[in-house]
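Of the protein chains in this complex, all but one are displayed in their positions.
Then we have chain A:
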């Protein structure tokens, strides 16, 4: 009995520690809240890298969330908020860097790699087909010789 209680207690305690970062922000509409939530999930925490500022417990992430909320309540658009944060912390915080000339390779590399791979596969397929055809198709002269050879073998078998 005691053990069961202890087990249940431990389960409850363990779920508590998994609770998300919960700041209480009030929004005028659910859309606005969703916009805010999406935005902070796309921003990277400069301190605890590989976490977004929505999940991070770092004080700096909290400051960033607060500033984002403050600006949004003041009527700023998503881009304005993101730009303001990038001005302070650099493009490092963007999980999705802007598509421009400078970041072109960053975005295009996967597409280029897939394209090159496709070209290679197509090349291999075409070449193997061509080889297969050149093997099966004999010149009339070769055909005649082959038939002669086969006929000889038949005769040898019978005799």
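Descriptive notes on the structure:
Operating definition for what follows: a residue touches a chain if its C-beta (ideal position, glycine included) is under 8 Å from a C-beta of that chain, and two chains touch if they have at least 3 such contacts; residues count from 1.
Here is the rule we go by: contacts and distances are computed from a predicted model.
A single chain of the complex does not appear, and UniProt lists its protein name as "Cytochrome c-type biogenesis protein CcmG/DsbE", one of "Nucleoside ABC transporter membrane protein", "ATP synthase subunit a", "Sporulation protein YqfD" or "Cytochrome c-type biogenesis protein CcmG/DsbE".
The chain omitted from view is touched by exactly one of A:87, A:100 or A:141, namely A:87. Think of the hidden chain as still there; on chain A it touches residues 46-47, 49, 58-60, 63, 67, 86-92.
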